[in-house]
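Written out below as structure tokens is the structure these notes cover.
Apart from one protein chain that is not included, each protein chain of the complex appears where it belongs.
Let's turn to chain A:
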């Protein structure tokens, strides 16, 4: 009893310390290079290291960004982009996860479909963009569809792999308790698959942004991809960089959101850093 208590205390202490001093240290470590990079960006055009016409100072980019925020222009593009990616990504989740679980559960379906799925996954979605536009025009449908298409494969293939790699001993153990196939699926296969499934979901998250921007650059009337090409055509270079920065931040947020969701859902996994 006594030893157990002291173990618990030491864990708590460690946690506290992490949040305090080493938390600050971590923040410093993570931001120092980034700050240096922004400084370089500011200084390089000033001292003529790069042509300011093509590479404006960081502060000018920020000012352009702020102007676009104030006028509401940026928000319009941003919300157009985020709506497309959320719809495409969300639909992909809704389709690919149940389908992947189903295919993974039936070995025959897995063996039959895997070659086709591999072929589709290895077809660059952007190569199909003209096809999508031919059929669906240049409005929202074609863009959401191509994001849906691009996101489906990594989620689907990883879900299939996840189901296939559930520890057979766990299945055996659950089966020995005489539980129904449905319960086995819902209570064992599904939770055991979450970590591998999430690898696919995060891959899909990053390809959603990539495909979105490309599709918007090719054919759209709003959106961050459109903003970038439009600014470049009209030689509004600070605005162009502001658009690029916004996309980076958007990507960061999506990845961070997915990561923290993953952490929540796989709390039970051993932290590899421990």
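Side notes on the structure shown:
By our rule, a residue touches a chain if its C-beta (ideal position, glycine included) is under 8 Å from a C-beta of that chain, and two chains touch if they have at least 3 such contacts; residues count from 1.
Note that contacts and distances are computed from a predicted model.
Name of the non-displayed chain as stated in its UniProt record, restricted to "Cysteine desulfurase", "Ubiquinone biosynthesis accessory factor UbiJ", "LrgB family protein" or "ABC transporter ATP-binding protein": "ABC transporter ATP-binding protein". Of A:62, A:136, A:179 or A:236, it is A:179 that touches the chain left out of the display.
Across the entire complex, the residue among A:46, A:70 or A:187 in touch with the chain not shown is A:187. Only one residue from A:138, A:170, A:214 or A:244 touches the chain missing from this view: A:170.
Listed by residue number, the positions of chain A touching the unshown chain are 1, 4, 169-170, 172-179, 183, 187-188, 191-192, 194, 266-270.
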